[in-house]
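I am attaching a structure below and will ask some questions about it afterwards.
Moving on to subunit A:
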Amino acid sequence: MTVLIILLSLCLIILSIFVVVSRNLLASIILFSAYGLIMALVWQQLGAPVLALAEVVVESGIISVLFVVSVFRTSKDDVE
Partner candidate 1 sequence: MNQMVSMIPITAVALPFLIGIAIFFTGKNKKLMGFLSSIAALLSLALVSALYSMLVRGNMDVCCPICFGAGFTFCFRVDWLGLFFAGITSLLWVASIPYSIKYMEMKFPDSRARFFGFFTLSAATAIGVTMAGNMLTLFALYELLTIFTYPLVVHAETPAALKAGKKYLVYLLIGEMFLLFAVLSTPEFAGPRAFAKIGLISSEIGSKMLLVLFCSYIVGFGIKAAIFPFSNWLPTVSIAPTPVTGLLHAVAVVNVGVYGIMRVILNVFGIELVRSMGVGVLLVFISGATIIYGSLMALRQDDLKRRLAFSTVDYISYPILGLALLSPTALVGGLLLLVTHAFLKLSLFFCAGAIDIQTGKTKVSELSGIGRRLPFVSTCFAIGSLGLIGMPLTLGFVGKWYLWQGPMETGQPSAMGVLIAGAILCAFYLLYVVYVLFFKQSNVDFVCDLQLNWTMLFPIGAGVLMGLVFGIFPKGLLLLVNNVTMCYFGG
Partner candidate 2 sequence: MLKASFSNLIYVVSMILFLIGFYAVAMRPSLIKKIIGINIMETAIFLFLIGIGNKKGGASPLVVEGIEKYVNPFPQAMVLMALVVGVGTTALALILAVRLFECENGEKR
């Protein structure tokens, strides 16, 4: 179990770095929703299945949709 958590954590860190560094906003949002899914997995491993479910719904669901909508209404590049 520990190994799984280590792997997932590594994934989390790498994903989050990509999310922050990526020039394309749309790409970073998609990566962010993947990050949310992996985060949910970690939480499940840590004995919080209900929270994991909530995280999937909220982070990868509602918030990602909100992000995509706002990005479509603004610009797609990583500049202000």
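Behind the choice of candidates: all candidates are chains of the complex that A comes from, given by their letters.
In the analysis below, contacts are C-beta pairs under 8 Å (C-beta built on N, C-alpha and C of every residue); 3 or more make two chains touch, one makes a residue touch a chain; residues count from 1.
Everything numeric in this text was worked out from a predicted model, so none of it was measured.
Peer 1: Candidates 1 or 2: which touches subunit A in this complex?
Peer 2: 2
Peer 1: Inside the complex, what are the residues of subunit A that reach candidate 2?
Peer 2: Its residues touching candidate 2 are 2, 5-6, 9, 12-13, 16-17, 19-20, 25, 28-29, 32, 35-36, 39, 42-43, 46-51, 54-55, 58-59, 62-63, 66-67, 69-71, 73-75, 77-80.
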